[in-house]
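The next block holds one structure in the form of structure tokens; read it before the comments.
Note that one protein chain is taken out, while the other chains of the complex remain in position.
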Amino acid sequence: METQEDLEAGREVAEASLPTSLRGVQPKFETKGLKAGFGTNWVLKGIDLKIPPNRVTAVMGPSGCGKTTFVRCLNRLHELTPGATVEGEALLDGEDIYDRNADPVAVRRRIGMVFQKPNPFPTMSIYHNVVAGLTLNGERNKKKLDHAVEHSLRGAYLWDEVKDKLSNSGASLSGGQQQRLCIARALAVEPEVLLMDEPCSALDPTATAKIEELITQLKRDYTIIIVTHNLQQASRVSDYTAFFYLGKLIEFDETATLFENPKEELTERYITGKFG
Amino acid sequence: MTSIFTSGRRQSWRRIFDRIMKVLILLSVVIAIIPLFFVVADVVVQGLPAISLAFFTKNPPSPLAGYGGILNGIEGSLLMVGMGTLIAVPLGVGAGIYFSEWPESRLSFLSSFTNDVLAEFPTIVVGLFVYSLVVAPTRTFSAVAGAVALAIIMLPIIARTTEESLKIVPVTLREASMALGVPRWKTIFRVVISTGKSGLATGILLGIARATGETAPLVVTAGYLNFPPTGLFQQTASVPYIIYNFGTAGYPNWTTVAWGAALVLVAFMLILNLSVKFFIGRRSTGVRAEI
Partner (left out) sequence: MPRLMDIGLDQLNSLLLDMATLSQQAVSASIDAYSLGSKGSEVRQMSNRLRALHRQVSDLSVEMIARYQPVASDLRFLKACMEISYGFFRYGRYALDITSVLDMFGDLSKCDKKFVVDTAKKTQEMIRMSVEAFAKRDLEMARNIPTMDDVVDESYRRNLRTTLEKKGADIKCALSSALILRYLERIADHASYIGESVEYIATGVEPKLD
């Protein structure tokens, strides 16, 4: 049973252990005591984390550590599951997305999400898939939509491959292309944050490499949070890494530091494979 | 060390046994199909002579007085099945959507009630229910009563297939839509239903097929009329009723009309079922691509 003192102590640890490069930097996303679960079965047991802007932050940990739940709380997707519960705060640019008056739909428009298995809308063409977020919300201006399609597909490194077959079904592309299509679809809504839940786990190495390249380019314009169980991917792609275990944040640091010389014994044991 | 070739004797006994089983199974299939085949053949053979253009444009003849048609039945059935569909589809699809998209609600038990009980309900009881509800107060058999009875019969079928078709749509598609900042109701109507629409269409067609063939409820709600429908609150003919009425009367020309009507009904069912297959077989891209 987490007491108030435990939470306070946890918060102090988080502050003190902030990597030097992030001290004094205004975080894009900040969670305070974020708890999430189903009923009283808490999967996340109080997370205090500051996500830096315009960087790639990897969230990793063994299965069941709560990393996916954490990320799904950031765009208020977790609460859509029946029985889901959330407590605590998640501040996007200082505003709590879980505030009583906050509109979850408006929150989700500022945050894009890419899922583990590519999920383009099967009944829509590539064109309509990309701008689904716009058309489903009432945008009809053809010029705007055309521009958004090209801009987003270019941003996802997919334009050249599909520009001549925009009316083909979204599902007619290869796995890697479908995932880039989903990224384009997320980008079209012009979010500020991009959440990626193990985006490459269903893809072959070539497709994975392309998407990793894409991610490192995207951070210029977006804050990216990527959940991954692949240590090498986290070390290739991310600037900062957060290590979760059993619903708690164990360590958060610059990726290079965490992978060369982690501060916590638990982190060391996990990344060197000495777990279990 | 045993060889991959079994010894000669065991091998041939096994082969013989295999062949016997195959023959037995084939035989059972044939035996099962034969009655069906004969029924259809009978309908075709007996009904074909009655078919002509006049069959579809004239009303039934008087007893012993030559040939006629089933115009009244066709128009009546169209009217009542049509009205029934107009009632059942919005309600059935709505219920199916509710059961699928809000499974955690307290009314979800109604879903299993609908599927298990209502869908197989004896239709004569439905007819009786509508009799007391509509026919008795209005003191007349009517097309409206018939339509209501048919709607009640169609509703569970449509609700069930709608619910099942929507449930097949992967959760991840809903999540993708919600994650884009699309409100829930739009997600349901523009994404979920759009992906499951062939299932929905199938359900509606199956419901129509079922309703078209129902006889018992119409006997106690719509009654019969020798002419095309004259009013919503008047007795109305239907094709099944014609088969029922004219087939057992004993007059040879009436018998012919009944067989003709039977053929029309069977042909209509066949067309409907082929349409259903068309909808299922068509690459409703999403659901198949996922699998």
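A and B are the chain letters, set down in written order, and residue numbers restart from 1 in every chain.
Simple rule for what comes next: contacts are C-beta pairs under 8 Å (C-beta built on N, C-alpha and C of every residue); 3 or more make two chains touch, one makes a residue touch a chain.
Predicted model only: the values in this text are computed from it and were never measured.
K.L.:
Over the full complex, note down every shown chain the hidden chain is touching.
P.N.:
A
K.L.:
State which residues belonging to subunit A touch the missing partner chain.
P.N.:
Per the touch rule, subunit A residues meeting the hidden chain are 231-232, 235, 259-262, 267-268, 271-274, 276.
One rule holds for everything that comes next: only the chains that are shown with their structure count from here on.
K.L.:
Measure off the straight-line distance from the CA centroid of subunit A to the CA centroid of subunit B, and report it in whole Å.
P.N.:
48
K.L.:
Under the touch definition given earlier, write down the residues of subunit B that touch subunit A in their complex.
P.N.:
Against subunit A, subunit B makes touches at 103-104, 170, 172-173, 175-183, 186-187, 190-191, 194-195, 197, 284-287, 289-290.
K.L.:
For the complex, give me every residue of subunit A touching subunit B.
P.N.:
Checking each residue of subunit A against subunit B gives 75, 77, 80, 82-83, 105-113, 115, 117, 119, 121-123, 132-133, 136-137, 169, 171, 182, 185-186, 189.
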